[in-house]
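All protein chains but one are shown at their positions in the complex.
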Amino acid sequence: MDADLIINILYATLRTGTPLLLIALGELVCEKSGVLNLGQEGMVLMGAVTGFMAAVVSGSLFTGVLVAVLCGIGMALLFGFLAITLVSNQVATGLALTIFGGGLSAFLGSSYVGIGIEGFTPWELPLLSEVPVLGKIFFSHDPLVYVSWILFIAVYWCFRSSRAGLIIRAVGENPEAANALGMRVFLVRYAAVAFGGAMAGLAGAYLSLAYTPLWTEGMSAGRGWIALALVVFASWRPERVLLGAYLFGAASILHLVLQGLGFEASPNLLAMLPYVATILVLMLIANDAIKARLNTPFALGKPFRPQL
Amino acid sequence: MNPMQRFKNIIKRPLGSFAVAAGLAAIAATVNADPLKVGFIYVGPTGDAGWTYSHDLGRQYVEAQLGDKVETSYVESVSEGADAERVIHQMASKGHELIFTTSFGYMNPTLKVAKRFPKVVFEHASGYKRAKNMGTYFTRAYQGRYLTGLVAGKMTKTNVLGYVASFPIPEVIRGINAFTKGAREANPDVTVKVVWASTWYDPAKEREAAETLILQNADVLTQHTDSAAIIQSAQAKGVYAIGYHSDMSLYGKDAHLTATVHNWGPLYLEKAQQVIDGSWKAVDLWPGIAEGTTDIAPLNAAVPEEVKQLVAEKKAAIKAGTLRVFDGPVVNQKGEMVVPAGESLEDAALLGMNYYLQGVQGKLPQS
Partner (left out) sequence: MSSQRSKHLFGVRLEKRASDSRWMAYCSPLLAILLTLLCGAGIFASLGHAPGAALYTFFLQPLEDFYGWTELGLKASPLLLCAMGLVLCFKAKIWNIGAEGQFIIGALGGGYMALQLDSMEGPWVLFAVVAFGALCGMLWAALAALLKTRFACNEILTTIMLNYIALNWLYYSVYGPLKDPAGYNFPESALFSDSSLLPLLFDGYRLNISLYFALLALACVWTLMSRTLFGFQIAVLGEDASAARYAGFKQNRLVWLALLVCGALAGLAGISEVTGPVGQLNANISLGYGYAAIIVVFLGRMHPVGILFASVLLALTFMGGEMVQMELTLPKSLTGLFQGMLLFFLLACDFLIGYQLQWSRPNRKISTVDIAQKAQE
C-alpha cells in the first residue's frame, strides 16, 4: 500500500461517514431529550427526494438543501405530534414514519428517475488544502462535509457547556422534574425532534445532491438504521458519534478496498465484517457497560404525560 | 360469496356504464373485440434506471405500437421468493393472455403457474426451463459488452480496466468475460479488475467501488449494477466509463464513452403479435446485436475515428454471424485452452459460465 492509496482511503472514509454522522448527530440530540425516533430512514429518503426535486426545478443546489432540511423537519414534526402530543408508542411511530417515508418518496420521485444534475463539487479550502497529506484528506471535500463538521462542533459544544444542552439533558433524564422546574418539556422535545429531522433531511440532500447526484428509490440503503445503531454504539457522546461514523464508513467500504488490493475472500463474508466488528466492540466495552448505561438518557422512549 | 358480489356490483356500477360507452366507441372504431392483455412481472422498481426500467420501456413500446389491440399492466418490485407465484397466478387468473416474467428467480414459479393455466402464454427471461405454454428469452448482452470492451481497450492509457459487478451469476460473469475478450483483442496488454459490490442497487456503494478501482489505476470503468453512480464518479475523477442497461451519457457527458443497452421493445412486440395471430410457439429465443435487442449507445466524440471504424466492423461481423464473441482460441484465467481456434463456445456453456477468462484479475468468488 502506497501513501497515495492510504490518503485516498481516508478521504473516502470521511465521505462515506458523512451521511452517517449527520443522521446520528440528529438522532443523538433527539434521544438526549428522551425521544427515540426510529423513522430516520424515512426522513432521509424524503429529504433526498424533495431536495433533488427542488434542485432540479429551481436549478439551485442550495435551494435543494434548504427544501430537504425543511422536509425533514416536517416529517419529524409529524412524528412529534404523534409521539409527543398524542403520547403514542415511539418505536411504533418511528417504524410507521420509515414505512411512510419510503413509500411517499418513491411515489413523489417516480418522474425524477433518470435525471442527472451537476451535484456539489469539492471546495478546496484555500491554504488548508495545500497542506501535504492532511489537506487532501480533510480540506478538499464538498461543502456539506464541512457543514457536518460545523454541526458536530455545535452539538458537542451544546452538550458540553451550554444551557440549552443542560435543558435537553434534564428533559431526557427526568421530564417530570424538569417540568416542575419550569422547563417546557414539550417544547424542548419538539425542538430536539425537529433538529433530528433537519439533520436527516440534510443527510438525504447529501446523498442525492453531493455523494451520488441522482434519485433512485430507496437510495439510503439502510443508512438510517446504521446511524441509529451508531448512537447506541457511541453511548450518546457526540465525539464518539464522530469517531463511530467514520469507523462505520470505513468498514462499509473495507470489503471493496480489500478486493481491489487482491485480497481473496467471499464478498458476502467480507460484507459481514462491519457488523461482526460492531458486536465484538460492544462485547469488549462490556466492562464499560455501567458507564454506558449512565449515559443513556433515563427517560428515553418513555412518553411524558404531565398529568401523572 | 354472494354479498361480496353484490357489493362489487354496486361499486362498479358508475364505472360500468362508462365502460359500456367506451366499449361501443371501440366497436365502432375496430371490429377486433377484446384487446390482448399482456402482463409484466418486474424484479425492481420501474424507477431503478436499470434492468427493470429497460423492460418497462419495452412494455411502453408494445403499447405504442399496437395501440388498442393490447392492454398492458405490470407489477413492480416482486421479490423472487414466495410472492412471485401468487402475482403470476393472479395475473393469469385476471385474464392476461401473455405474461412476461423478467428475472431469473421467477423460473420455478412461472413453471408452476404455467401448468395450471395451459391457455395462457408465459415468457420467462434468462431461465432454462420451458413448457408447452412457457417459452424463454434473453438478450445476448455479452455481444454489446464485447463491443464496449473494444472501445475500453483502445481508450485506456494505464491498461487497467475496472468492472463493478453485483453478484457472481453466469449473466454477470459472461459480461465480464466478453468485455475482457473485446478489450484484449483491441489491446493485448489490458487487464480487467473486478470488484464485487454485493448489491444490485446502492448508488453510494457503487460509487465507492468505482473509486476503489480508480485508485487501482483503472481509467475506464464499467458496471453490472443498476445505477449510474459509476458514470458520475468517473466524470468527477476525469476517467472514462461505459454504462450498462441504458444510455447513461446524461450522467457524465465527458466520461461516458458508450453503453451496452437493452432494447426489449421489438422482441415484446413480436411475441404479442404472435399471440394475437395464434402463431406463438414455446421456444428459447436468444437475440442479440443482429436483432437489435442488444445494442451500444452512440460513441463519445472523444473516441477516435479508427476505433469507431473497428467497432462498426466488428458489429457488422456479429450481425452477419461471422463473429460470435467467444470464438476460439478462448483461454481461461489459469491459461488453459477452453475453446481451440476454429470453434466457438456453445450456448449451453455460455448459460452456465462460471470461470474467468485470461486477463481478468482476481479470483472468482466461490467458483
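Letters are used for the chains, namely A and B, taken in the order the chains are written, and counting of residues starts over at 1 for each.
Here is the rule we go by: a residue touches a chain if its C-beta (ideal position, glycine included) is under 8 Å from a C-beta of that chain, and two chains touch if they have at least 3 such contacts.
Owing to the predicted nature of the structure, the values given are computational and were not obtained by experimental measurement.
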In the full complex, displayed partners of the excluded chain: A, B
Selected residue (touches chain absent from view) among B:Arg86, B:Lys157 or B:Lys253: B:Arg86
Of A:Gly80, A:Gly101, A:Gly114 or A:Gly249, the residue in touch with the unshown chain: A:Gly101
Option from B:Leu57, B:Ala131 or B:Ile169 whose C-beta touches the chain left out: B:Ile169
Interface residues of subunit A (partner: the chain not displayed): 42, 78, 82, 85-89, 91-93, 95-97, 99-107, 110, 217, 225, 228-229, 232-233, 266, 268-269, 271-272, 275-276, 278-279, 282-283, 286, 289-290, 292-293, 306-308
Contact footprint on subunit B, counting only the chain that is left out: 1, 4, 7-8, 11-12, 14-15, 39, 45-46, 73-83, 85-87, 89-91, 93-94, 104-105, 108, 116, 128, 167-170, 173, 198, 351-354, 365-366
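One rule holds for everything that comes next: only the chains that are shown with their structure count from here on.
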Subunit A-subunit B separation of Cα centroids, rounded to whole Å: 36
Residues of subunit B touching subunit A in the complex: 45-49, 53, 193-199, 201-209, 211-213, 215-216, 226-229, 232, 236, 246, 250-252, 361-363, 365-366
Complex contact set, residues of subunit A against subunit B: 4-5, 8-9, 12, 16, 19, 106, 109-110, 113-116, 119, 121, 207, 211-214, 216-219, 221, 223, 252-253, 255-257, 259-262, 264, 266-268, 271
